[in-house]
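Here the complex is missing one protein chain, while the rest keep their positions.
Now for subunit A:
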Amino acid sequence: MRTIFFILQKEFLQIFRNRSMLPIIFAMPVVQLLVLAFAANYEIKNLSIDVVDHDGGTWSRQLRDKLTASGYFSLYHQSANTAQAMEDLETGGADLILTIPRHFERDLVRENEVRVQLLVNAINGSKAGLAAGYASSIINDFNRRIRLDWLALDEDDAPAHFDVSYRYWYNPDMNYKYFMVPGILVVLVTMIGAFLSGMNIVKEKEMGTIEQLNVTPIRKIHFITGKLLPFWIIALFELAFGLTVGKLVFHLPVVGNIGWVFLFASVYLLVMLGLGLLISTFTDTQQQSMFITWFFLIIFVLMSGLFTPIESMPPWAQKITLFNPVAYFVKVIRMVMLKGSGWADIRYYLGVMLVFAVVLNGIAVWNYRKTV
């Protein structure tokens, strides 16, 4: 025990003496939260739309106004010139084109049927889908109004139809940041856990000090504990710090007991530290260790459900995510913070984490050779 204490003391001295450490600990969470939470935003607003109005009547003007008044669309160009609109779409100035045909008003009245055309730039598929969805629902609504007006009926006498009413549970305002911030906190904790711990051990190899330690009676397990524990503590501190920033800046709701998040994080970190340790046993320089850690983390993060839902991944990819610790933590932190999940809901995931931790650390310790 006393040996671990001396190692810990040395580690903390070195960590806090390292000029780049303090900025990493305090600036990284703030920058990540502020930049990523605002940038990784899937709400679509201010799509620019070109309206090519070949009709020029009252109704076509009303339709246009209704679109722009919705808040989703802003009018980029209004013309009767298709070529101009196509050019806007090509240069990226416009996201979609609404073409209102000639005799729009007349055909609507006379023939009871008219077609408008929507052209959507679909380079970004999900954005295009949303744009088309918003636009068609507005047009449909407009369509219904027209028929009511035309038939001069009261709303009550309107032909039977049903409306679907939505209520968004767990994140009623559909605030995207509430969804993203907890996930970003996971990335933050992961970086500290996996990157720094692995690099810290490899640094001893690089400096040659590991050889000196190897001739001392230090035991494997003491050395590893002393090396990993500081990052376990720092990462948990980071989580608390990040949560505070999230609370202050984004008014992040915490529906459940935050204690579950910390409990889960403390086990999750054992997994990440184990990963760092394992990588450090295979590598000789900090550079190698960094690249290999990066390789794993990029896969873990992209396949974690942080940015894209796991449910929409192909089945084989979904199977891979079963072995992705980051995916579990992203899921659990969102469950606890947004939905208020408790012990009964998270214990399965916690169990999985424990298994991961034991397996990874087991392999790492086994592979860590004291005799070089």
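Going forward, a contact is a pair of C-beta atoms (placed from the backbone, for glycine too) under 8 Å apart; a residue touches a chain by one contact, two chains touch by 3 or more; residues count from 1.
FYI, contacts and distances are computed from a predicted model.
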(message) Not counting the visible chains, the remaining one has a UniProt entry; which protein name from "Succinate dehydrogenase cytochrome b subunit", "ABC transporter ATP-binding protein", "NADH/Ubiquinone/plastoquinone (Complex I)" or "Acetolactate synthase" does it give?
(response) "ABC transporter ATP-binding protein"
(message) For a quick check of understanding: of A:M207, A:I233, A:L302 or A:V358, which residue touches the chain that isn't displayed?
(response) A:M207
(message) Please identify which residue in A:K10, A:R106 or A:R144 touches the non-displayed chain.
(response) A:K10
(request) With the missing chain put back, which residues of subunit A would touch it? List them for me. (result) 2-3, 5-7, 9-10, 13-14, 17-18, 207-209, 211-218, 371-372
